[in-house]
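In what follows, a single structure is set out as structure tokens and then discussed.
With one protein chain withheld, the remaining protein chains of the complex are depicted in position.
Just so it is clear, A, B and C label the chains in written order, and each chain counts residues from 1 on its own.
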């Protein structure tokens, strides 16, 4: 039995699709009490498609959210996978020196028909909360 | 008689304000026949507030639009001023070596009550067309 | 009960305010026996407002002090928070790969009326000593 391969990259997310993701993520921020997040959506090649910085988001989150989205797109998996690897210590610490790897929860791939079409990255509160908003965005696609 | 001073920076543009600018710019792209633009809005300190990349925009425009917006925010004037300086030749060519100066039409400050609260940068068609979309965005504020 | 939100960004620190912070920090350096520090003050958007490099400060400290100030402004908290996270090991090590995060004591936000108006970063001695000078600067505001 052959090793399963990672998901393929598909045609890039459209702006219309990204707007649905963004709207769902923003709605969840509002529902949680106006969490001041930065929400970034990239296509499968890590090109910026949408950025919305909610009022009074910490400025650091602009680059952190982008780093999470890029990580999720370049590695085609949740950034939490890398956070867990770092948390586990030992060999997992190698991910701290891998290019384009931000090992903090809050970055998720965006899929269409089993293919990676982009990714969402969220930053602004703690990492678990960032991950909640990212998941809400994914659900909106 | 003292030299007139440049405009002041005001409180940063809100996401709600930026959404009005973006909607106006996107509407003008649609009206012109779906021009595939990247539209970037930054606050007065050049922090990203919104990015929308329309479908099939050239990838180069992601950074070019951002550079135009940053230039307009950091120098508090239209990027066309620098384009004209370069076009005039002679001493104007010095702007080619000034940090954070993208001397191409399509970047404009966003003003509220006479203060700079952000800037818009547009890239994707030719520079005059980029400037038309940027102006439409400004008018939407 | 909703999650408490982080402090807001306010209007940027003025040069007059920054001079008070700098004078207090320099005075503490002198009181401690002419500690050769680099002291950096940025506004809330991480723009440089003041830099004073005391005689014979190590050159590395110019960028380190700036990194600490930028971290404190971008994350709106003391850089010691990140130092402690790293020291704790496990998942806290993720901060080593977060953009714009210098996890070394010596960076503190500058507040006015409960809002972040800038930050101070100090480097030149050990991190605890750097933090003492930063705290003296904050007290001078």
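Definition applied: a residue touches a chain if its C-beta (ideal position, glycine included) is under 8 Å from a C-beta of that chain, and two chains touch if they have at least 3 such contacts.
Fair warning: this is a prediction, and the values are worked out from it, not measured in the lab.
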{"item": "Displayed partners of the chain not shown (whole complex)", "value": "B, C"}
{"item": "Residue of C:48, C:87 or C:128 in touch with the missing chain, whole complex considered", "value": "C:48"}
{"item": "Contacts of chain B with the absent chain, listed as residue ranges", "value": "2-3, 5-6, 8-9, 44-46, 71, 73-76, 89-91, 93-94, 96-101"}
{"item": "Where the missing chain touches chain C, by residue", "value": "14-16, 38, 47-55, 59, 62"}
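The rule we apply is simple: only the chains that are shown with their structure count from here on.
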{"item": "Interchain centroid distance [CA atoms averaged], chain A/chain B, Å", "value": "27"}
{"item": "Separation of chain B from chain C, taking each centre as the mean of its C-alpha atoms, in whole Å", "value": "32"}
{"item": "Shared interface positions of chain C, touching two or more other chains", "value": "9, 45-46"}
